[in-house]
Every structure is written in structure tokens, then in C-alpha cells.
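Here's the structure, in C-alpha cells; my notes come after.
Here the complex is missing one protein chain, while the rest keep their positions.
Labels for the chains are A and B, by order of writing; each one numbers its residues from 1.
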Amino acid sequence: MTAATPLAGYLLVAAMLFAIGLAGALVRRNAIMVLIGIELMLNSANLNLIAFWRFGPHPEALTGMMFAIFSIAVAAAEAAVGLGLVIAIYRHTGAAELDKIDRMKG
Amino acid sequence: MSPIFYLLAALTLAGGLATVLLKHLVHAALAVTVAFAGLALLFLELDAQFAGFAQILVYIGAVAILIVFAILLTHGSELPREGVFSKTWFLGLVIAAGVFSVLGWAVLQSVSAVPQQNTVPTVTVNDIGIALVGRYVLPLEIVALLLTAATIGAVIVAMHEKERPK
Partner (left out) sequence: MIQESAAFTPQFAPSAITGILWLIPAAPIVASGAIALLKQPRRKFAATLAIGSLGVSLFLSLAAFAHVLSAWTHGAVTRETVNFTWLQFGNTTVDLGWVLDPLAAVMLVMVSLVGLLIFIYSVGYMAHDENFTRFFCFMSLFAGAMLGVVISNNLLLLFMCWEIVGLTSYLLIGFWYQKPSAAAAAKKAFVTTRVGDIFFLLGIVWLFSNTGTLLFYNHGVGSLEPLALTVLLTQHAGLGLSAAGAIGLLIFAGAAGKSGQLPLHVWLPDAMEGPTPVSALIHAATMVAAGVFLVARVYPLMAAGSLIGGTTAALTVVTWVGAATAVFAALIAVAQNDIKRILAYSTVSQLGYMMAGLGVGGVAVGMFHLITHAFFKALLFLGAGSVIHGCHEEQDVRRMGGLKADMPLTFITYAIGMLALCGFPLFFSGFWSKDGILEAAQHWSVAKGPFYLLVFGALLTAFYMTRQVCYVFFGMWRGHEFAHESPKVMTLPLVILALFAMALGLIGTPAWPWFRAFLDGQSAPFSWHGFAEPGLAVLMVVSSLIVFLGLGLGWWLYGDKSPSPEEPDALEQRAPWLWAGLRDRLYVDELYGVTVIAFYAWWARVADWFDRCVWGGIVAAVAWIFAAWARLNRFLDVNWVDGGFDKTCEELSNGGGLLATVQSGRVQSYLRILAVAVVALALILLWSSRP
């Protein structure tokens, strides 16, 4: 690969993906869509990490890679728990729309 | 910027957009899988092979399936009456745009300051394995614990409802 894609490009892509994920989390009504948006955001962060690992000094230290791998693992666990909660809420209230769930209203 | 990069970026972003915009949840789940795939390819492009395959295995192989299961269990296939977008979608959009603009501006501002290392790193799985049980053994163990707890928790949270008499 002789691509001289600068780091900034990857970063911009990651930023865009992050914004898309955030928009999805903020705009969609369904709880699962919010979780999907969160997953997108996490993924964009992973991309950032890997990009910086690749272009940063000492890639042999594997810091970025490790970080990204752990992030993936944690994101998976969090997705599992979150979706389990959504299922539980759906069973409890009969709705998965977030604007219907305001029991924590202060 | 190489053309492969553009392609892959376009794929990923298209997948992301499709996720957010599609009304049908299952379609959205599939679109997000495409986005995951795009990202994995991007990782491969960045010479992070292990990360890329891990991404495919975990995200596409587990998280996406999980999302589909959740959609199925919450009857997400039925379209809600009031529409899929919230009433204040514009505000959310504005905020997201604001976030993007700040991040983008930060990136563009610091172009000169970021490092540009061009040599391809030679990273083998062996190295990663040694690093995992060497330098990063503590995070490894903690993540293992976390995964265990999360699994048990998810099971309990999702299971309890069944036992309760409705």
C-alpha cells in the first residue's frame, strides 16, 4: 500500500462516524437504535485509536492496538447488558420507545 | 488519500447513515453490520490485522446478532405509530452537527502537530499474545471478570421477567 493517506483523513472519518452515531442516539426513538448509535460511536473511537497507533511513534509498543482490543471487548459486554435491559424494560412497560419511559422523571 | 481509503470510508459512512435513517429496525441492524464491516476493512488498511479480525468476530459475529435478537424480542419489527424519529429530532441533529464541527475543526487545526509515521509496523499475533499476558495482564484479567459479570448480569436482567407471573 503506497497510500499516503494522512492521519487526518482517518480522524475525519472517525469524527464523521461519531457524529452520525450521536445523531442516531439523539434522534431515533427506539431504545435499541440508541444502543446501535452508541456502538457506532465506540467504533469510531476505536478507529481513532488504531489510526493513532499506526501513525504515532513506537507502534511496536502495541498500546493503541491493545486499547482498541479491550475497547471491543468492553463494548461487546456493554451491548449485551444494555440489550438485556432493553428487553427487560420492554417486558415491563410494553414499549421500547424512549420518550415513553420517563419513570425517573424528577 | 488513496482510492481504497475513500471507498472504504464511503462504505462505512454510508452504512452508518443508513443505520440512522432507515425506519425498519432490522434493516437498520443490517446496515450497521455493513458499517462494522467497513470499519474492519479500514483496520486492515491500517495494518492492524488482529484488530480488524477481532472486529469482525466480535462486532459482526456477536453484537450484530445480539442486536437482531433484541429487536426480535422487543417486537421492533412493528413500526410505531408516532414515527421513528423523536419530536425534537432537529435539535439532536444540530447538536450532532455541532459535535462534528468541533471535532473536525480540532483535527484540521492540528494537522501540523500530529505525528506522521510511515513505516509499516511488523506486528505478529505472537507479539500481541506476549503483550497480553505480559504487560497487559491486569487489564486482561479485569476484562475477563467484566465479561463474566456482564454475561451473568445480562442473563439475570433478561431472565427475571419470565419468572414473574404476568
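Here is the rule we use: a contact is a pair of C-beta atoms (placed from the backbone, for glycine too) under 8 Å apart; a residue touches a chain by one contact, two chains touch by 3 or more.
What you are looking at is a predicted structure, and each value in this text was computed from that prediction instead of being measured.
*Asks:* Among B:Leu7, B:Leu57, B:Leu91 or B:Ile142, single out the residue that touches the unshown chain.
*Replies:* Answer from the full complex: B:Leu91 touches the omitted chain.
*Asks:* Even though one chain is hidden, which residues of chain A still touch it in the full complex?
*Replies:* Against the left-out chain, chain A lists 22, 25-26, 31, 34, 98-99, 101-106.
*Asks:* On chain B, what residues meet the omitted chain?
*Replies:* 86, 91-92, 95-96, 98-99, 102-103, 105-106, 109
Here is the rule we go by: only the chains that are shown with their structure count from here on.
*Asks:* State the interface residues of chain A toward chain B in the complex, per the touch definition above.
*Replies:* Chain A residues touching chain B: 1-13, 15-24, 26-33, 35-37, 39-40, 43, 46-47, 50-51, 53-57, 59-60, 62, 65-66, 68-70, 72-81, 83-88, 90-92, 96-99.
*Asks:* Can you name the residues of chain B that touch chain A in the complex?
*Replies:* 1-2, 4-5, 9, 12-13, 16-17, 19-20, 25, 28-29, 32, 35-36, 39, 42-43, 45-48, 50-51, 54-55, 58-59, 62-63, 66-67, 69-71, 73-76, 80, 82-87, 89, 91-93, 95-97, 99-100, 103-104, 107-108, 111, 114-118, 121-123, 127-128, 131-132, 136, 139, 143, 146-147, 150-151, 153-155, 157-158, 160-161
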